[in-house]
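The complex appears here without one of its protein chains, the remainder shown in place.
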Amino acid sequence: MQKEIILTTKEHNELIDITKEVEKIVSESKVKHGLCNVFTMHATAAILINENYDINIREDIINTLNRIIPEHNNYKHDQIDNNAASHIKAAIIGPSETIPIKDGKLLLGTWQQIAFCEFDGPRSNRKVIVSVK
Amino acid sequence: MQKEIILTTKEHNELIDITKEVEKIVSESKVKHGLCNVFTMHATAAILINENYDINIREDIINTLNRIIPEHNNYKHDQIDNNAASHIKAAIIGPSETIPIKDGKLLLGTWQQIAFCEFDGPRSNRKVIVSVK
Partner (left out) sequence: MQKEIILTTKEHNELIDITKEVEKIVSESKVKHGLCNVFTMHATAAILINENYDINIREDIINTLNRIIPEHNNYKHDQIDNNAASHIKAAIIGPSETIPIKDGKLLLGTWQQIAFCEFDGPRSNRKVIVSVK
């Protein structure tokens, strides 16, 4: 079973919690034991798992990535499309996560939520594919 | 088939080789060709694959992460729980790896071992879920 989540982002760099949407798809799939792959179809976005209860963590992650991979740091792709830093962040974090399913539920820890990472927003029609097997 | 590995860690930052434990679960599963997903249920831990024969590599990886993501570097989450660097390291390395199985064995290269990464230890009851399909 495969379903799409469509997102609109508001910031240039933004982490959006999609755990509830992914859990709903897992529940609808009726798969009891298996794997759930969450994949975003963009080269300037990524999927990341971490804590979302303290929303400061999202900001700490974004600030750290901005420090490690600064905007417009003599990148060659900036001469073409001016968003090289967005691509590099997406490449390093990666487009997917694969999570176990047990008793029909995502086996996430208490402090783990699934985040869509926007690194080149704001954008509409950002796609995440959720595959349950 | 899904099984849990439970770990106790001794250091604040520590890489623990869990290859043998994962191989044992793959062997018990009797799956001949498929995939093995190794997932840790924590927001301050991660799963990483690299060489473990020279244990210096583990230290080089930890030292590099500590240099890139220093402790207490004006993180907002440090005001709540004082472990922001642990979360950021876990987010960047990621909670899982998915490894092919061939002829009933993990298809790891000679120099590849699976490590549980503790970034907020010492801790007990650290959980790793191994799913074989």
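In order of appearance the chains are A and B, and numbering begins at 1 in each one.
Following the convention adopted for this analysis, a contact is a pair of C-beta atoms (placed from the backbone, for glycine too) under 8 Å apart; a residue touches a chain by one contact, two chains touch by 3 or more.
Owing to the predicted nature of the structure, the values given are computational and were not obtained by experimental measurement.
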Touch criterion as defined above, residue of A:29, A:98 or A:113 at the omitted chain: A:98
Missing-partner contacts on chain B, residue numbers: 33-35, 48-51, 54, 56-57, 59-61, 63-64, 68, 92-94, 97-100, 102, 107-109, 111-112, 133
For chain A, the residues touching the chain missing from this view: 2, 35, 37, 39-44, 68-69, 73, 75-77, 79-81, 84, 87-88, 90-92, 94-96, 98, 127, 129, 131, 133
